[in-house]
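A single protein chain has been omitted; all remaining protein chains appear in their positions.
Going in written order, the chains are labelled A, B and C, and every chain counts its residues from 1.
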Amino acid sequence: MSDVITKAQVITWLENCAALLETQKAYLTELDAAIGDGDHGLNMARGFGKVKEKLPSMADASIGSILNTSGMALISSVGGASGPLYGTFFMRASTAVQARQELEPMDLVKLMEQGIEGVVQRGRAEVGEKTMLDALIPALNALKSQLEAGAGLSDALDACVAAAEAGVRSTIPLVAKKGRASYLGERSVGHQDPGATSATLILGLLRDVVKGSGVS
Amino acid sequence: MSDVITKAQVITWLENCAALLETQKAYLTELDAAIGDGDHGLNMARGFGKVKEKLPSMADASIGSILNTSGMALISSVGGASGPLYGTFFMRASTAVQARQELEPMDLVKLMEQGIEGVVQRGRAEVGEKTMLDALIPALNALKSQLEAGAGLSDALDACVAAAEAGVRSTIPLVAKKGRASYLGERSVGHQDPGATSATLILGLLRDVVKGSGVS
Amino acid sequence: MKKLINAVENVLTEQLQGMAAAHPELNISLDPKYITRVGAPFAGKVAIISGGGSGHEPLHGGFVGHGMLTAACPGEVFTSPTPDQMYEAAKAVASDAGVLFIVKNYTGDVLNFETAAEMVHSEGIKVQNVIVDDDVAVKDSLYTAGRRGVGTTVILEKVVGAAAEEGYGLDACADLARKVNSYGRSMGMALTSCIVPAAGKPTFTLAEDEVEIGIGIHGEPGQYREKLRPADAIVETLALEILDDGAYKRTLREWDRENATWVERDVIDEPFKAGDSVIALVNSMGGTPVSELYAVYRKLAELCEARDITIARKLVGPYITSLEMQGFSITLVKADAEILKFWDAPVSTPALRWGV
Partner (left out) sequence: MKKLINAVENVLTEQLQGMAAAHPELNISLDPKYITRVGAPFAGKVAIISGGGSGHEPLHGGFVGHGMLTAACPGEVFTSPTPDQMYEAAKAVASDAGVLFIVKNYTGDVLNFETAAEMVHSEGIKVQNVIVDDDVAVKDSLYTAGRRGVGTTVILEKVVGAAAEEGYGLDACADLARKVNSYGRSMGMALTSCIVPAAGKPTFTLAEDEVEIGIGIHGEPGQYREKLRPADAIVETLALEILDDGAYKRTLREWDRENATWVERDVIDEPFKAGDSVIALVNSMGGTPVSELYAVYRKLAELCEARDITIARKLVGPYITSLEMQGFSITLVKADAEILKFWDAPVSTPALRWGV
């Protein structure tokens, strides 16, 4: 593998997201049923299903445009809290890469930084409140520090996904302070956050595609 | 026993009705639940409870007035189909005996004739339609024919009650054609009519009082 | 039994007390129980009085007010009221124009209202009774007490109440009521049973996949029980029973004021036919939410259109209920110009309000 991410890889990644979220629908929904309203898996599968529908018409578009279209598809089809958050993530991420046809490693950092900034601005959550940010922010930090320390993209993405996975586990003992789960107060302790879980699945697929282990 | 019915006996009879219908509440209600709406026992107990409340103030009244007051109490407290029917029975019966202080055997016949005529006029039912008339009309016929044949009051009342009891049993195979039970059509077959049952209980108590076996 | 009640004996009284607290425009007597419009009697206007067992709310108390009922008499739950209730209510609201009793066709209601009519008449008050018997689930009147009075009652009370408000006399009100009844047909079904507070347990039980078709409004058994089908199929069954019902003939008993006696009247309801306009009521039995009623309305509208029957006006919601029962009923009343005019007239009651 080379140290750039091609447009074809981005498209494969999004296709793989649609496939995986469909198979993980029940799992994510179950996590959400414990501390939310039991629709996160349905929401994500529906949303990425819509993203997948858009991809064929995007063959000639830039990466920025692909991400933007994906974000809009998520926003208009997911609903709930996660729809505008994931949608904002992708739409903001697109502005970091604009008309590019392939991404350098540090583009990925910028893309995630801007996406996460959008999620924070929209959802006003911070790390430790039992949300998707508990996976996304450690993942970004790991990616960035690895790349800055000179690691290759592949290793940096391994560290990124490992941090996201640790972040997901870190949500288990937390009391939710944002979203529906917050109404449960102490009763949210002991349950893994569904949004952090879906975020980690999505990052894992990116790593797989970049490392060439993802299905095309 | 003599061959007249005294006012005291009438009062005892009505008191006994209140007591017996209270104890038979569940039984009558169960019969009604099978082919009606399961309230006949409640209705009758409530109604004769009200009659009993009125009796103390009736000590100096005529038999006609006692029956009339009882009928009015039934009408204003029973509700349902049986309320106006039993109420009408007593109010019409009262017109047959007016200011009397005691009743000759043939007075009882007249009283029942007029009462039943009221029930028929109000409810427009006839024998064989699975109503209280299936007990009342054979009972009247037996009473009248026994007395006309020279029987004493006691024997005539025995025949009267026996005919009512046979009448109640005769309702079991009938298809109801009047009242709520009629909506069941064929499904009403095999069940004993609650109104015929309560009428027979009431006639039985009259016989007992007249024969001196009723509690005072 | 899970209900918002205190002691079972006080259910009705406390609900009426709540109604009185919420509606100062109503006078509510608790003994005997009746609900009247504040300000009644209204000189020159016929007083419209209805009544029946409780448990069908908002019927009838929720329809007392300007342009509809002058008084309502609530019996115990699913038990007809007693004549002293109608008698006292009539005395409270009757003007010189007289009193019209609207009576749903159940033996208990019919007999108690008849007794009341005699009592009211002997007070020198002009009184007339009219019967509502619109439930096509009851097929014949030769072998039964006749069709039950159900949803048409709501529409009749609105229309005749408006006519009385406008100054129709007693005979004109009674004629209009007879017409609305003759023009109206209904049928209902239950998804679940209901619990009469005094009984404490469901009146009947349905399996998780069973429904009861052709029910009345008292949790009484219906025509038959069947497996739950899609809404469209159920609506079609009920709507076609109504739309395809043939001429219905029976004898009704009415008070003859001149001769102070009861007379029999032969009545025939003609079937619906292409070109008719109707008022449609899609009614919840109490526990079915309005969202599901719209699914019912959707199919009903389609079926009416296919038969060239125009739904000129409609009412969708809980209007004649059986406590918390889930299920629905459909009522169609053929609507001519007179009926539509009075349907559209202002009404202001707890449950129906427009134009004021």
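Quick notes on this one:
The definition used in the following text is that contacts are C-beta pairs under 8 Å (C-beta built on N, C-alpha and C of every residue); 3 or more make two chains touch, one makes a residue touch a chain.
Small disclaimer: the values here were computed from a predicted structure and weren't measured.
Considering the entire complex, the omitted chain makes contact with A, C.
Of the candidate positions C:V278, C:V296, C:I309 or C:A345, contact with the hidden chain is made by C:V296. Checked against the hidden chain, the listed residues A:I5, A:V51 or A:L85 yield one contact partner: A:L85. Annotation: of C:V64, C:L156, C:I279 or C:L323, C:L323 touches the absent chain (contact as defined above).
Of the candidate positions C:P41, C:G55 or C:G108, contact with the unshown chain belongs to C:G55.
Where chain C meets the omitted chain, the residues involved are 2-7, 11, 14-19, 21-22, 54-55, 57-58, 62, 191-192, 208-209, 211, 228, 230-232, 234, 286-299, 301-302, 314, 316, 318, 321, 323-324, 326, 328, 348, 350-351, 353-356.
Seen from chain A, the chain kept out of the figure touches residues 37-39, 42-43, 75-81, 83-85, 87-88, 121-124, 175, 177-180, 182-185, 187.
In this section, only the chains that are shown with their structure count from here on.
With centres taken as mean CA coordinates, the chain nearest to the overall protein centre is C. Of all the chains, the one whose CA centre sits at the greatest distance from that of chain A is B.
Rounded to whole angstrom units, the spacing between the C-alpha centres of chain B and chain C is 33. Centre-to-centre separation of chain A and chain C, using mean CA positions: 59 Å.
Rounded to whole angstrom units, the spacing between the C-alpha centres of chain A and chain B is 82.
Among all residues of chain C, none touch two or more other chains.
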